[in-house]
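Apart from one protein chain that is not included, each protein chain of the complex appears where it belongs.
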Amino acid sequence: MQTIGISAKTTSEDALAFAARVTADLRGRGYNVCFDYGTADRLGDRGKCVAKSDLGKHSELLITFGGDGTLLSVARHAPKDVPILGVNMGTLGFLTEVRVEDFPEVMERVLAGDFESEKRVTFDVEVRGPGRDHRKYRVLNDATINKSALARIIEMRVTVGGQFVSSFRADGLIIATPTGSTAYNLSAGGPIIYATMGAVVLTPICPHMLSNRPIVLPDDLEIEIGIATPNQEIFLTLDGQEGLPIAQNDKVCINRSPNPVTLVRTSKTSYFDVLRTKLKWGEG
Amino acid sequence: MQTIGISAKTTSEDALAFAARVTADLRGRGYNVCFDYGTADRLGDRGKCVAKSDLGKHSELLITFGGDGTLLSVARHAPKDVPILGVNMGTLGFLTEVRVEDFPEVMERVLAGDFESEKRVTFDVEVRGPGRDHRKYRVLNDATINKSALARIIEMRVTVGGQFVSSFRADGLIIATPTGSTAYNLSAGGPIIYATMGAVVLTPICPHMLSNRPIVLPDDLEIEIGIATPNQEIFLTLDGQEGLPIAQNDKVCINRSPNPVTLVRTSKTSYFDVLRTKLKWGEG
Amino acid sequence: MQTIGISAKTTSEDALAFAARVTADLRGRGYNVCFDYGTADRLGDRGKCVAKSDLGKHSELLITFGGDGTLLSVARHAPKDVPILGVNMGTLGFLTEVRVEDFPEVMERVLAGDFESEKRVTFDVEVRGPGRDHRKYRVLNDATINKSALARIIEMRVTVGGQFVSSFRADGLIIATPTGSTAYNLSAGGPIIYATMGAVVLTPICPHMLSNRPIVLPDDLEIEIGIATPNQEIFLTLDGQEGLPIAQNDKVCINRSPNPVTLVRTSKTSYFDVLRTKLKWGEG
Partner (left out) sequence: MQTIGISAKTTSEDALAFAARVTADLRGRGYNVCFDYGTADRLGDRGKCVAKSDLGKHSELLITFGGDGTLLSVARHAPKDVPILGVNMGTLGFLTEVRVEDFPEVMERVLAGDFESEKRVTFDVEVRGPGRDHRKYRVLNDATINKSALARIIEMRVTVGGQFVSSFRADGLIIATPTGSTAYNLSAGGPIIYATMGAVVLTPICPHMLSNRPIVLPDDLEIEIGIATPNQEIFLTLDGQEGLPIAQNDKVCINRSPNPVTLVRTSKTSYFDVLRTKLKWGEG
């Protein structure tokens, strides 16, 4: 490892301070550090910095300081062979399970190459329709189609692997990866999906038909969602972080990305340990 | 009865044609007819017409032709002593249970004063906050607080009868009357509430905490919802038909209106008959 | 107050020990104490004791030491004018909000008559059918109809106030009071109902039809549930504590009892405070 990419939650003084300390330490040991613009700016650091979406391309390891959102914003652009280590600043995250106090020990092992990692499925999302370019957006958590607050119920025509599934009339539709199944999907009534499974779940948001239950699908079928409702404000949101307007006759096409995300796994906690803690299963 | 208010779904040729026929018949029998502007315009009728929100004030009876939305748009402005008769144009509605083929017989009885009616609770909704006037909006179905599609989760601080209930973190919150319990509330996971009961239900939309279940309350306690989230686009929607932006430090205050809505009841179907048909309980 | 009824959770050494101490104190101050048989037996106390179902009739005040179950087992037999004070032995209950450390102060106020109380609706449950006596069972939480583990789905024909509601095909049906809405009803997907409201909720357990949602009703309508399935083991359970087999052609009839239960209210916590704590709304 020569270059280590670092991104911190720019609204957290704690995250920034800790990122600065780690940076100094890494540089002292001969590593190059690369920031995203926002982190560099907040740290007043004059070292190398690039756009968040390029951070993974310039690094052999990515470390984020903050919550799941901070990790997501970097991870969904990262190449598949760059491991990502998420450090939380106090509250355990689904993706950021390393605590500040455990970080030094974890980092030693990661720098020594003595760590396990796991691949998480990501999806490529493309909007096809009149006047659309062919830009693909990659998501680690979910792609969400959502009506605006003042719009009426929207109708979405869904096909999977070329087969017509149904026309869903709902406030929206969440297409979540296993990683994203514990995020927005859970609030909308979707199931938890084992993190490293090759699956995707379609969960309608406030569906008109009560029998429109979440559907779990294998991750190797193309999902196509046609917007069938005219004259309504509708948005596609990517990992809850980026959004673009869509409209009637647009088709949202979702395919498994050839690039999974590689998360550093520490041995201390299992996937189920995190679930139990985050969802408070142990109590009450 | 001297004047009968008539409103038709302006996008339905069937509803307009039937409204025109009924109008001609009523005038032939010596009744005055008053339209809302939209209906008059679409019918090309030069008779008396007023704003939808005033239609009830100029009528001793209101008849709507269309779906539940058509009735709602008139009913939520109607005085409490003006009965409302909803005629559906093919599909049974929760509020519009009279079919075209049954209409002549029903109308005779209504004109003869030989009918039953039932009162439905409505709520007055007011936004209190910096720079707000004291306008009250009346709802028959629901008041909904909703984040915009691109906004993040919002936090709403709820008090009931002056007692703090909880801070809900969710996409939004539905405050539904018994009448509205079978509308949006049902899609969001709320219960059915017996139509003529003195109750209200608070149903969070996609809540972050899975234990934030719908709460049914008596209808005589003031409900106050404070917006605790800054810098997000948030809207208050009234009966799904009218919306206004709200923001941090605004308080949405909801009280039972002194004016219930009076619906004409035909003896043919009970409330549960309508539920069974609309929710397809009888089948499968 | 001359006689104070005392019941403790007989499997809890803490509850028994504390009950013994309180008993000694009360007797020292000139009060009579009456136990239920189980508590007397476990305490080895030779004082007055009666059946749990009679404890309320021999007391002017009831105090329970244990959890909600302990209180329920006494309260559902208590006359309406006997206040009940529930002391929890460590874990806050929905019904037993007084902590051991707060008990002395609360008791002083109760003995001085300086306390508030609230009435909770109870229901009388009767099974009508061939060979049935007319015994009525009173419930404070819920009456539940449940198939046995090996039985198939059962069909229950429900009428409310003489009107046919629907035939529910499900594992069972919960009829819960507002007090019971936060118990089994919540696990089965039912809503929370404000504790002192005049309401009842019907919640099907694992219904075959996904549109068979919970229904909230006013508490003054008779609910009748006819068992339409032959040859299956089916049980009626009362407050989760008492059960009896029922069969095809039996009718379970539920009416508001003329005897509500009177709970001592301490000023320290509101109903919503208890909800927030029990359902962990404050966290996460």
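Labels for the chains are A, B and C, by order of writing; each one numbers its residues from 1.
The working rule: contacts are C-beta pairs under 8 Å (C-beta built on N, C-alpha and C of every residue); 3 or more make two chains touch, one makes a residue touch a chain.
Model, not experiment: these values are computed from the prediction.
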Contact partner of the left-out chain, one of C:P191, C:P207 or C:G226: C:P207
Given A:G47, A:G90 or A:P218, the one touching the chain that is not displayed: A:P218
Sole contact to the chain not displayed, among B:K52, B:K147, B:R169 or B:R213: B:R213
Hidden-chain contact residue, picked from the options C:P191, C:G240 or C:P260: C:G240
Residue of A:M89, A:I154, A:L186 or A:I227 touching the missing chain in the full complex: A:L186
On chain A, residues whose C-beta touches the chain left out of the figure: 160, 163-167, 181, 186, 190-194, 197-199, 201, 208-209, 211-218, 270-272, 275-276, 279-282, 284
Residues in chain B touching the chain absent from view: 210-211, 213, 278, 280, 283-284
Where the missing chain touches chain C, by residue: 146-150, 152, 170-172, 184, 186-189, 205-208, 210, 233-235, 237, 240, 243, 279
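By our rule, only the chains that are shown with their structure count from here on.
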Busiest interface, counted in C-beta pairs: B-C
Per Cα centroids, the chain farthest from chain C: A
Equivalent interface positions on chain A and chain B, same or different at half: same
Approximate Å spacing (C-alpha centroids) for the pair chain A, chain C: 46
Inter-centroid spacing, chain C versus chain B (mean Cα positions, whole Å): 37
Length of the line joining the C-alpha centres of chain A and chain B, rounded to whole Å: 39
Where chain B touches two or more other chains at once, by residue number: 186, 208, 279
